[in-house]
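With one protein chain held back, the other chains of the complex are shown just where they sit.
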C-alpha cells in the first residue's frame, strides 16, 4: 500500500516516518508540509540522513491521489478537517492522527477545541481507530479513521474491559495522566522550553483538557450511559511516554488475580497489549519506542476502590 | 540553639546542613554518621568545601549531650527508635525525620515498615511535627518531634483544611503522588540508578507505601473517624520535588473561589503555604529548594468530585 | 544601594532578582521589561509569589535615575548599547550582563555579534567585571561594568593564573565548553525545546561563538600578545551549570601539586574560587545556585600538555 503523510515535519509525522519505512505493507511515497515545503526532511531531521531522504511537498490532493492509496494526517488541530475531505473525495483512505474527526458531536469539538468542527456527516462516517476495540469496524469499510489521542489510548485500553464487564461504577472514575513533553508537539513556545520542563512536574489544563470528551464518548459507547470522568493531566520531565493511573469503585467482587485473568483473556488477540503479573507495575520506559501498552491491575483490599494502570508510549 | 545531626551523610542530612547553617537561631555543632565516621563531610560532598567543613563523628549520646541542645535524626527507618531514647534521657530535644516515631500504633509501624517499633510510651509522647497544623503542641512541651514524611506533608497540607471543615467525603479520597528520586535516599541499589529512572515514569509500592497509615492517622485525628485512603505513588525522572494530586467528593456546595478564600484564611499565619490563584496550578520547580508548599484548588463543575493539589519540595 | 534591573523577565534577570533580594547591601527598587511591562513579575514567575511581588515597568531613564543608584542590564545582545548611555548620563552606575560592552574593539563586536556596536568611547570606559582579576579597577571608578559571559568566566578563572605566570604556551590552547540550556535564554525557539535538548549532547557554533573574542581579549590583556584560541561549545541536557575543560602545553616543569599550590595562593583573597584537591575533579552540581567556581588541575605526565578545569554555574 502506497502512503503519504501530511504534516510530516512535526513529532508525530517524523515518528510515523520511522514506523512506515519499516512496515512490511506500506511504502512511504510522499511527505507533505505546507509550512516547510521545499526543504529536505533529512535537513530538518538529520537522523534521517541515509535512512529516508525526501523533499517536503505542498499539499495537493490531486497529486496525492495519483501517487498514494492512503494518507495520514499528522497535523495540529483544525487542519485535517479542511484537507481530509479533499482526499476522501479522490478515493483515498484517510487516517487522521489529530483530534478533528474523533468526536461525533460537533458542538463538543467546538467547545473543547475552541475551533469550528468538521462536517457533521463526515464525523459520523469516521471510525474511531482504537484497533484493540474497533478492529472489525476499521477493517470493514472505514475510509476515515480517527486515531485516538495519547491519553485516551492509554485510558481506554486500561478501562474499557472493566466497563464492558459492568464491574466498576463509572461515576467514580478518576484518571490521573502523566505525559512526557513530546505530546505538546514541536512548537516554539515558552511552555515547551527545556528549562521550564526539566526537573519539574506540572499540573495543566485542569478540567479543560480536550481529551476529556473523547474518553467519555468511548466509555459511553460501551456503557450506554452518559458519562463524566475526572481527568487531570501532568507534564513530566521526559520526552516520550505517558502513564494514566485510573481509579474506580468496584461493583463486582473480584481479586487482583481474577482481574488479571480477565484482562489477559480480553486482550488475547491483541498482540500490543501486555498485562503485568500481579504485584508488578508498568513503567513507561519498558514500552518506549514500541507499540506496546502495558497494563497493571490492583485491587486494594483495604479500601473500596480498585485501581488499575495503563501505560503506553505516545509520539 | 546548638544542634547536631545524626545521619548527616544522607540526602536529608546534607539538606538539613544547608538549612541549619543558614538558620538565624541554630548553630550546627556536630555531624554524626556511624557508617562514615572519621571522614570529612566536605570530602563526601565537595559542594560543602569552604562552606561547612567538619569531620563526621560516631554516635555517642554523652558527647552529644555535652555539646548540643537539640538533635536531628536524618536516619533510615529503624535507627532512631534505638538512638533517640538515649538522647531524650540526657535532656536533648529530639527531632526525628525518619518514620520511627510518626505512628501512634506500634502494630501499624510493624506491619507497614516490617520492623519492630519504638517503645510505645515514647510513641505516645511524640508530637507530629506538621507545624502548620500542630504549631501549638510543638511549641508547648514537645521533646520528641516526629517530622512528617514527604508525601504526608504535601497531602495533609492540601487536605486537612477541607477535612476540618467537613466539606468532603473522606471515604472518597484518592491521592496520586509523584515524587523525584531523592526521596529514596542515597542508597546504592539498582532501583536508584540513573539509567532506570531517567526518561521513565514508574508506579511503585501500590497499596503498600508506608506513608499510607501516616496520612490516615492524621486525617483521623481531625475527622474523628477511622479513615482509609487510596494512595498511589509514582517515581518521576527528576531529583527533587513532589506533587500530590488529591481527589475528593464534595459534601458542601462551594465554588473554586470560595475554596481558595477558605484556604487562604486557613493558612493566613503559615508563611510557607501559598495558595494559587484560580485557574493556575502548582509546579514543583516553583518551590524547589524553598520551604514553600503551593496549593492549587479546583472544583470540577462537570463531575461530582472536586480535586485539589498540594505540592511541596522534599529533601 | 538602591538598584533596578532592566530585562528582569529573562532567566538572568530573574536570577538577579534572587541574588539582589538576599543581598545585604542592595535594595531592589524597580524591575523593567519593555516586552512585558504592566505585568506582575510573580505572575510570569509564580515562584516569586510572596517573595518578591512587583509590576514590570517600561524603561524610562529619568524615572530610573530618581529611584535607583545603580542599574543592571539583563538584556539580550544589542539592547544595552542604546539604553545604558541614557542611564550613564543621569549618573547611574551601570552593570551590563550582556555582551554589548565587553569587547574594546567595535569591529570585533560587529563581526562576532552581527550587530552595530556601542559607542567606542563608552567601550573604552567600560571595565571588564571579572572581579577576581579586575577587583581594583572595578572598585576604583568604574561607571560601566561589563560583566563577563558565562564561558569566559569559567575559562578565564581557570586560565589566567597560568597565563600570568607565563607557564603555558598560549598558542596551544584548546577550550572545550559544556553548557546547560539556560545559557540560551528564555526564547521560544525550536532549538530551545525540551524534546531536542533532553537525552542529547550537541556541538554548536563551531568557530563562531561570540565569546571567543572575549576570551582572547582577556588573555591578551595579560600576555601582551595577540592570542587565538580554539574554543568549542556543547549543549548538555541540564538546565544550569557550565564546565570548560582547558588544555594547554606547559612551558614550565611543575607538578600537579605545585600547580594547585600556585592556584590556591593566586585566589587566596577570592572567596568564590575553590581549588580542588589533587585527584578530584569539579562537577557542576557542586556549584549549582552558588557563586562558586571550582577549579581542578592535572598535569598529565604521559603527554606534553597539562590540562586543567574550570567550572562555574551560569544563570
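First chain written, first letter: the chains are A, B and C, and each begins at residue 1.
Note that in this section a residue touches a chain if its C-beta (ideal position, glycine included) is under 8 Å from a C-beta of that chain, and two chains touch if they have at least 3 such contacts.
Since this is a predicted model, take the numbers as computed values, not measurements.
*Asks:* List the displayed chains that the omitted chain touches in the full complex.
*Replies:* Result for the missing chain's touching partners among shown chains: A, B, C.
*Asks:* Which residue among C:99, C:117, C:152 or C:241 touches the omitted chain?
*Replies:* For the chain that is not drawn, the touching residue is C:241.
*Asks:* Taking the full complex into account, what residues of chain B touch the chain not shown?
*Replies:* 11, 181-182, 186, 188-190, 192-199, 237-239
*Asks:* Going by the touch rule given at the top, which residues of chain A touch the chain that is not shown?
*Replies:* 45-47, 49-50, 198-199, 271, 274, 276, 280, 283, 285-290, 292, 294
*Asks:* Using the touch rule from the top, list residues of chain C that touch the missing partner.
*Replies:* Looking at chain C, the ones touching the missing chain are residues 171-172, 174, 176, 178, 180, 196, 198-204, 206-207, 228-230, 232, 234, 236-241, 243, 245, 247, 281-285, 288, 296, 298, 300-305, 307, 309, 311.
One rule holds in what follows: only the chains that are shown with their structure count from here on.
*Asks:* If you connect every pair of chains that touch, what shape comes out? Choose line, ring, star, complete or other.
*Replies:* complete
*Asks:* Calculate how many whole Å lie between the centre of chain A and the centre of chain B, each centre taken as the average of the chain's C-alpha atoms.
*Replies:* Those two chain centres are 37 Å apart.
*Asks:* In angstrom, rounded to a whole number, how far apart do the mean CA points of chain A and chain C lie?
*Replies:* 45
*Asks:* Using the touch definition from the top, which residues of chain B touch two or more other chains?
*Replies:* Touching at least two other chains: 198-199, 283, 285, 288.
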